[in-house]
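Of the protein chains in this complex, all but one are displayed in their positions.
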Amino acid sequence: MIPTLLVTSLLIFWAMDLAGGDPVNQILPENATYEQREILREQMGFNDPFMVRYFRYIGGILSGDMGKSYISGLDVFGTFMGRLHMTLLLGGSALIFACLISVPLGIYTALHQNTWKDTLATVLALFGVSMPNFWLGLMLILLFSLKLGWLPSGGTGGIQYLVLPAVTVGLSLAALLTRTTRSAMLDVIRQDYMTTAKAKGASYRRVIYNHGLRNAMIPIVTAVGMQFSYVMTGSALAETVFGWPGIGRLVVDSINKRDTPMVTGSIILCCVLMAIINLAVDIVYAFCDPRIKAQYSGRS
Amino acid sequence: MPDSNTLLEVRDLTKFFDTPKGKLHAVDGVSFKLERGKTLGIVGESGCGKSTTGRTILKLIEPTSGQIIFNGEDITNYSVRHMRRFRTQMQMIFQDPFSSLDPRQSIMQLISEPIREHKICTTSAEIAKRTLSLMDTVGLARRFLNSYPHELDGGRRQRIGIARALAVNPQLIVCDEPVSALDVSIQAQILNLLRQLQRDIGLTYVFITHDLSVVRYFSDDVAVMYLGQMVEKASSDNLFANPVHPYTKALLSAIPLPIVGKDKPVRKLITGEVTSPVNLPDRCRFFSRCDMCLEKCSSACNPTLAEIEPKHFVACHLIDKEKKDVQ
Amino acid sequence: MSKTRKTIILEGEEIEIYKGRSMAQETWRRLKRNKGAMIGIIFLVALMLATTVASFVYDYDKDIIAMSKDRFMPPSKDHILGTDNMGRDIFARVLYGAKYSLVISLGSTAIGLAVGLFLGALAGYYGGLIDNIVMRVTDIFYSIPYIMIAVVVVSMLGTSTMNLLLAMALGTFSNFARIGRASVMTVRDQEFIEAGRAIGLPTWKTIVKHVLPNCLSPIIVQTTLKVGSNIISASSLSFLGVGVTPPTPEWGAMLSDGRSYIRSSGWMCLFPGLAIMFTVLALNLLGDGLRDAMDPKLKR
Amino acid sequence: MEKVLEVKDLVVRYETDDGIVHAINGLSFSIDKERTLGLVGETGAGKTTAALSILNLVPDPPGVIAGGSIILDGKDVLSMGEKELERMRGNDVAMIFQDPMTALNPVIPVGQQIAESLEIHEGLSREEAMEKAKQMLEQVGISASRAYDYPHQLSGGMKQRVVIAIALACQPSLLIADEPTTALDVTIQAQVLSLMKGLIDNSHMSMLLITHDLGVVAEVCDDVAVMYAGRIVEIGSADDIFNHTLHPYTEGLFDSLPNLKARGEDLIPIKGLMPDPMHLPQGCSFHPRCPYATEACKTREPELKKAEGSHYVACIRYNESSFCLRRDKDAR
Partner (left out) sequence: MRKAMTLLIVIILACTTVWAGATKEEGVAATTGTPKDTLVIGVAQEINEQNPMMQNDQINNNCFVLTHERLIFVDSNNGYLLSPELAESWEWKDDTHLVFHLFKTIKFNNGTPLTAADVAFTLNRARSNDPTKSKISGTLKLITDVSALDDYTVQITTSAFSNELIYNLGAYPLVIQSKAAYEDPANKAPWLVGTGPYRFKEWKEGQYVTYEKRDDYWNAAKEPSIASSITFRFLLEASQRVIALQNGEIDVCIDPPTTDLKFLKEDANITVHTQAGTRLFYLSFNVEKAPFDNQKLRQAVSCAIDKQTIVDIVLDGRGKWQTSVLNRGAWSFLDNDQVEGGYAYDVARAKALLAEAGYQPGQLTVELFSATDDPYKTIAPIVQANLKEIGINVVIKSMDQATLKTECANGHQQLFLWRWNIGARVDETYRELFYTNFPTNYAQLKDAYVDQMADKVLTEKDPEKRLQYSHELQNYFVELVPQVPLYVPDLVIAYKKGLKGAYLTGGGAHDWSRAYIEQ
């Protein structure tokens, strides 16, 4: 985890260093004098060799200072944290929305495999997966904000502002998870222990929910865990489309403005975030699968 | 002075695997000699290391220690490159005819692969001819030449495996459970085939199986393995008539005989299951399941193989006791 | 078993043999019965044909980038998909643009596939330290949302079609490395690999002749799906302004252009989006079909 | 004697994309109270399908029960409603599956898996059921403290004991055991078989033991039915089958067994292979492999006919007075 972060930060720092754009141009107005530019360069240590700057940056991080934005002059960590809850809110709602749709639908289609209902739902899910979600966002704006005027087209505020972005991110996620749930469920249905449960005389519901879903949860949770980076990506796009002030848009905007400290810091923090999320997924995973729980608790 | 009649000799062969939980004793000090044209059966329950033994002999797995002497030549430390030469002399037939054949190759490709690899034939016509003759040998109809493994049943697939092994004219074939995945009627066909090949070509077999009835029928000598060690070794007739080690006795008694009514022997059950072969203490490995153990079995070190009568080896403290009793 | 037989003459001897079906033939036979996959294939073939025809029929300078007076024409007889803000025919641009979307996604997938598979196969076959290093590297790329990687890379290298392709390949390879590793590890433990060793095949021959061909199914499926998702990714990046340079008629760039006019000229957004959706849908249908056709478990 | 189960003319087929698999083609047999019937056959004979049919658990689709009847305690299983079936399964008839590794739900503690049956059928509370489950575990030789273990923490033999405990939890009148010991090592196999036998005898159950291993049959079964290509070719008491074999296929099975042969003696395998259940041969489905087959065998389908007592055989040539199997010849 720590080496991973170090390598990541080095890569990002290096990439941003190679990327064009003189930071002095970012910090000073266009009509600043040569003299002032030089003073700034010296002050900020832009003239130092790459590794010196990198280690100074890492040193800063270790002492809790991730630097300040070239553009807004705001503290990188503070800005990131100030936006984090917005992304978590969006991603979390999208995920909940997706799960609420996809898990029941996935189970339903698996149980009605090869019927027209299954085909219909599968095709719908395929459409969902095939749609670029920023486009879906635009189309939702077109329909719900412009034509119907039901929901705001962007910005933040009450829950009504959350609906369209969350649906945008959530729908393609739902489509993905429906497919996962369906195939997980199909897989589980074929298992011997399902026959054992049926042979015990367990009712259909019991067999499906108590035995089937509990096992299908494992691949579903895995899929959800794998999708977090997708959620982040989807959020970055949805945040752009809907003007949602989350970290995805922060990174994209900062890159477009060549705000190096903001980009480097945000991406490193994103990695930390993903690591934390992965840890959380692992814990949930252990809840679902006793074999993994045993690994953690040291029993075999 | 190597015994010219001895094709394979294994001395104190050992293979340990490092696992997260500790050292896994897969094979632990196995020794035997095998004469040309004979069959050595290795029996044991799952996890006793019999498959590992077979693979180590062929150096598909590098042994931890010990010696493998093939045809008077110590091949223990030969490199993979060096071993390639010996691949034409020693071959293997695998247990699972479903997974031991590359599903993407046709029968022709599968059987001709070793021929090409070792340049036994060079022109494509010769290769084809040899492939067809091998198919005849193992009783595989020529019309399957272009078929794929998934189109064939288990028996036919196993014949492909045999044909592949035969393709390089080996002297020794290690058969790892060649018939356990097959139905009885097919099993008999394959066993007959293997036996016929031995008669015709003079093959030497190491026959690994968990099925005692098969081994009794098929092998000249039988070695019984338990948790990586050989506990008893004797000629087949001798072993089945006069088992000495408690484990061998239990094993023999556990075979369900297809006999109803007449002279059916009373079965003797042993308790417990095979324990994990990881981090074993230095004492008799059968200790926890043995119903005949002596006081010293719990404390004394692991018994070693002892020859109790000509060509009958047993590793058990009971033997020592008997000997003492005799004295 | 196939009933078809044929006769071959070998060594002057006439043998009647079964015409065996290889896995590929078997897959194709089952694929042909999958309606969705066939629709996908037909669509893709038609699209490629149309694109090829389009690059002959339309002149890049005259029809794709030249302006005309017919700005913001809604779909009509003259312009079946309407015209855009510069009076360019959207139909021509969508057809012509397929080339860019396909080339970028195919190219990035191909590079990602080659690199990822190589690394994955290496990690999977040898395990140990190599595995550890390769997997840590892929983890890094896996834990950062691809869009951030791509945006950083594009801003480092500059905006161009080639750089976009490279950036996406970087986001793709970790995926293939993982799949390659997993499937090589599955195949590696199969008995026929050992059987190959038993007859004395050298390692490289084992990998080339036995390991790789047997890993193909999941990789082919994943490649198909990845080409689809890379079309979406490419258009996402173009949408964010880090994709192709204008006036390249890439679908995402067209969407991005149309976004400002979504209210007055919705067709500018609608049609490139539909083009993306249907192409990705076709690829997904094909991928799903391949998955079913190659998975013996699903054989009914 | 009272019949626990009577299967009559059962026909089951699987309608797959590649064609129709004729798994069971007119299967008839019955099990008497407190008797154990061994159903013997090789891969693809339709044994497992027969077992699943009795519980009406043939996967549908693609499985179709096309005809026949399965009378269980006087009621036809095939015409039962879903509720009735659920009440019957696990309560009147229980089943043990071949592979203990996969037959247990990996995410539920084994005690709970046993308790589930009891909760369903005996209406016990969760705690009561768990108590009883622990008793069941002790009965099959597992310490009660392991009730909270998950399947992956148990060894193969213990898992199969748990499966047996599940099956026996509600004291069913009939136990169907589908190759219960095939996946186990030979010493464990012996333990499990003796355990099963003891439990069945104690609780006066009947059992249908499905296996390919004639040795196991000889150990456990009172009656034996030999199955080939979805039909019974020979049925009778163990003694009938083992010592007075009448059908060429049964004979072939015995001749293939190495344990009955002396070393060096050649086995006499049945020639050829099991027929493809998608393309069953005309007439007697065994005729292409039968050393005694005549022209008549290729066209006429033999019926299961009484030979003597409870011994039935389905062979056309049996009717010929001069007909005699090799085994019997040798015996004479």
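First chain written, first letter: the chains are A, B, C and D, and each begins at residue 1.
Rule of thumb we're sticking to: contacts are C-beta pairs under 8 Å (C-beta built on N, C-alpha and C of every residue); 3 or more make two chains touch, one makes a residue touch a chain.
What you see is a predicted model; the values in this text were computed from it and never measured.
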Which displayed chains the hidden chain touches across the whole complex: A, C
Any idea which of C:I262, C:A275 or C:A293 touches the chain not displayed? C:I262
Sole residue of C:M86, C:L106 or C:I220 that reaches the chain not shown, by the stated touch rule: C:M86
Which residues does chain C use to touch the chain missing from this display? 61, 65-67, 71-72, 85-86, 155, 158-160, 241-242, 245-247, 257, 259-265
In the full complex, which residues of chain A touch the absent chain? 19-22, 25-37, 39-40, 43, 71-74, 79, 82-83, 85-86, 88-89, 92-93, 96, 99, 141, 145-146, 149, 152-159, 161-162, 209-210, 213-214, 217, 241-243, 245, 249-250, 255-258, 284, 287-288
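Note that in this section only the chains that are shown with their structure count from here on.
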Scan chain C for residues touching two or more other chains and write them down. 1
If you look at chain A, which of its residues touch at least two other chains? 300
Which positions of chain D touch chain B when the two form their complex? 42-43, 155-158, 185-191, 193-194, 212-219, 238-239, 241-243, 252-261, 263, 266-271, 273-274
What residues of chain B sit close enough to touch chain D in their complex? 45-46, 153-156, 183-189, 191-192, 195, 210-214, 216-218, 236-237, 250-251, 253-262, 264, 267, 269-271, 273-274
Residue ranges of chain C in contact with chain A within the complex: 36, 136-137, 139-140, 142-148, 151-153, 155-156, 158, 228, 232, 235-236, 239-242, 252, 255, 259, 262-263, 266, 269-270, 273, 276-278, 280-281, 283-285, 288, 297
